[in-house]
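Only a single protein chain was left out; the remaining protein chains are all shown in position.
What follows is chain A.
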Amino acid sequence: MFNHPEQKLKRSLIDKVFGRITRHIQQAVGSLGDLWRTPFTSMMTILVLGISLTLPATLHVFVKNANSISEHWGSASEISLFLKLSVTDKEAQQLVQRLRLYPEINHVEYISAEEALKEFRALSGFGEALNYLDKNPLPATVLVTPTERSSQVLAAEELLQKIVKEREVEQGKLDLEWLTRLEAITKLIENVVFGLGILLCLSVVLIIGNTIRLAILNQKEAIAVMKLVGATDAFIQRPFLYAGVWYGILGGLIASLSVTLLAYYFSGAIIELTELYQSNFELESLNFNELILLIAMAILLGLAGSYISVRKHIRAIEPTAD
C-alpha cells in the first residue's frame, strides 16, 4: 500500500465527479446534524428567521387582498347622472339612446323620478313623511356602467366630464373618493411592507451571520487543523453555507406555516365583517408560488448571512504548530 510516495492514486473523471457530489451530500447532511446537535441555538435562530419573515409576508397578504377589493369595486364603478327636473321621460329616453352610443359605456339604466321615489320610500323608512310633500323632489336618474377599460379611476373621471355636458344632465356623480383613498392607503401599506421587509431581511442576514460566526469560532481549532492538512477555504466554508441554507429552509417553512395559520385565523372575522356588507369576499392567503418564493427568499437570506460570515472569519483563522 505504501510502496512509494509518488504512486498517488489514479482517479478517473467519474470518480472525481462522484467523489465531489458525495462530499457535497455528506457536508450538507453533516451540517444538518450539527444543527441537530445544538438544538436550542438552532431552534432560536430558525424561529427568529421564521417570525421575521412572517411579519412582512402577512402584511403582503393584507395588501394583496386590499388590492383585490379595490380592483373589484373599482371595476364595478357606476356613474349616476341626475337629470334636470324639467326633462321629460321622452327626452330622458333620447339621452339614454345617445349614451348607449358611447364606446366607453357598457350599460345604461334609466330610473324615472317616480321609480326613484318609490325606491326611496321603500328603503329609507320615511314613507309617511314623503306623503306630506306636494311634489316628487327626486330627479330622474341615469345609471351609467363604463366598459371595463373605462372603469378605472382616471378613465371613469374622464367619461364623467364628457357625459355631464349633455344638456339634460343637472349633475353627475362618480363616487370614487373612497376608492382613491383605499388605493392610497394600500399604496402606503405596500411601501411600509417594502421598507419593513428590507429591514427585517437585513436583520435576518445579520442574525444568521452572527450565528454562523459563533459556530466558526466554536470550531476554530478544527478549522486550523483542516487547513494544516490541506483543506481549501471552500471545503471548510461549505458546511457553514449549508447550515445557512438549512436555517433558510426551516425558517421559511415556519414563516409559511405562520402566515397560513394567521390568514385562517383572520378569515373568520373578515367573513363576518364582509357579510354585513352583503359581500361574499374571502381572505386569500399565500398561493403555492408565493409560498415557494417565501421559502426561496428565506434560503437566499440564510445563504447570504452565512456567506458574509464565512468569507470574513474562515480566512482569518490560520493554523499554528503550537
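Basically, a contact is a pair of C-beta atoms (placed from the backbone, for glycine too) under 8 Å apart; a residue touches a chain by one contact, two chains touch by 3 or more; residues count from 1.
The definition used in the following text is that contacts and distances are computed from a predicted model.
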item	value
"ABC-type polar-amino-acid transporter", "C-type cytochrome biogenesis protein CcsB", "Electron transfer flavoprotein subunit beta" or "Cell division ATP-binding protein FtsE" - which is the UniProt name of the missing chain	"Cell division ATP-binding protein FtsE"
Listed residues A:Gly33, A:Pro137, A:Gly268 or A:Pro319, member touching the removed chain	A:Pro319
Residue in contact with the excluded chain [from A:Ala129, A:Leu143, A:Leu228 or A:Ile292]	A:Leu228
Touch residues of chain A, complete complex, unshown partner	1-9, 11, 15-16, 18-20, 22-23, 26, 221-222, 224-233, 235, 318-322
